[in-house]
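As you look at this complex, bear in mind that one protein chain is not there, while each of the others sits in place.
For subunit A:
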Amino acid sequence: MVRTRTTSRTRTAAVQVTALAAASALALSACGGGSTASAEAAPVATDRDIQLSLVWWGDDDRAGRYEEAVALFEEKYPNIDVQTQFQAWDDYWTARSTEAAGQTLPDVFQMDLAYIHQYASNNQLLDLSNQLGVNLDAEGYDDGLLASGAVNDGQYGIPTSTNTLGMIVHHDILDELGVEAPEEGLTWDEYDAWVREVSEAGADAEPRVYGGTDYTGTLWLFIQWLLQQGKTAFNDDGTPAFAEEDLVAWVERTQPLRDDGVFYPVERTKQVEPLTGLQVNEAATEMTWDNMTAGYSANAGTENVDLLPVPTGAEGSSQFWKPSMLLSASSTTEEPDAAAALIDFLVNDPEVGEIFGTSKGVPAVAEQRDAMGVEEGSIDDKIVGYEDHVAERVTAETPLPGEGYGVVEAEFKRLGEELAYGNITAEEFADQWFASAEANLGGA
């Protein structure tokens, strides 16, 4: 079993830079390839040895869980040998793009909503439609959720689990300051006022604590805010469906908090990276994907955290489900049937559900959710409970990011940082982001 660990990001980065030219050379000769949808799907063969590669992004914890799940799969299909590999998020996509150029993508690999368009529309992924009902069972899926893995009428990814945005609340900090936790259903302005109150109360604490971190540079939160005003985020071709004024308004509405030093300071944020203010016990709230709660709680060293819905707007909460990740197969796989069987096993098998818990998000399929056996009051329980609780607030369809989304999301974050350092204005933020959107979205 091959396990390549990426412990040093730099080393791989450097290696990959030198590999740049080599990869490009390979790419040229390989270009224009990419097989179309596989032939007829047949039940996976049991009479010959099959090798599959499986790759994901994540940490050691996730790797241990995958190894356990793979061992079960190999037990069920003794003739299939699964070779695994994993990297951290950034390196993961670098490695996959180089492989895509060389037509050597792994048989099965984790996919994200931000990249599925790019890979699918460039013929890198296997259309799993004809595997449905043969080797891949998607009966347990919510139609809307399954559709998030569809691109141009093909099923290129199978969501493993769901998440939705939420607000993590650090009760230990609030108890110490004697400030009440925010109420559920606050508007954005009310939430901002609450953050200000906490930051003022925490000004003399040692170390100083803050009510919340600056959320302006998170593209998904901006999208959430847009949806709450009855607007849409993206057109079908992936270009922005909102105006520059919308973006300016979003940036300007939090400007007073930045001016007054109410948010967790960016200088600190940069120093505690890759952790965040809440995870180092210096910020009382933070908005992010709900499945992050487990990691946040572990890093902060307390289970005394809770999840609340994000603030609301004129159109209510308009929250949406997002697949926290998908599984895709490569269009160049020689074993489409076995690849589909592996995906099927990972998303449907109850024991696999038990192994992963909510670490990848809440499992998409009920059999896996039920098998988790969450302990009452545990973080897993809080996440599952939160998703049950906000289900009625989930009224919006998943805004599907198109090709290039990953790039403009990173640009949004970078501009948020420039904003926090006071280097750019709201207009410049909008201007520069739209320039990036024009260059990267809509198949540009």
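Basically, contacts are C-beta pairs under 8 Å (C-beta built on N, C-alpha and C of every residue); 3 or more make two chains touch, one makes a residue touch a chain; residues count from 1.
Here is the rule we use: contacts and distances are computed from a predicted model.
Visitor: Which protein name, taken from UniProt, belongs to the chain you can't see among "Glycolate oxidase iron-sulfur subunit", "Fe-S cluster assembly protein SufD", "Sugar ABC transporter permease" or "Sporulation stage V, protein AC"?
Guide: "Sugar ABC transporter permease"
Visitor: With the missing chain put back, one of A:Leu72, A:Ala150, A:Val374 or A:Val407 would touch it. Which one?
Guide: With A:Leu72, A:Ala150, A:Val374 or A:Val407 as choices, the missing chain is touched by A:Val407.
Visitor: For the full complex, which residue in A:Glu67, A:Asp90, A:Asp142 or A:Glu354 touches the chain that was left out?
Guide: Selected residue, touching the omitted chain: A:Asp90.
Visitor: Please output the residues of subunit A touching the missing chain, sorted low to high.
Guide: Per the touch rule, subunit A residues meeting the hidden chain are 8-11, 13-14, 16-17, 20-25, 27-28, 31-32, 90, 93-94, 97-98, 100-101, 118-119, 122, 124, 265-271, 273-274, 406-407, 410, 414, 417-418, 421, 423, 440.
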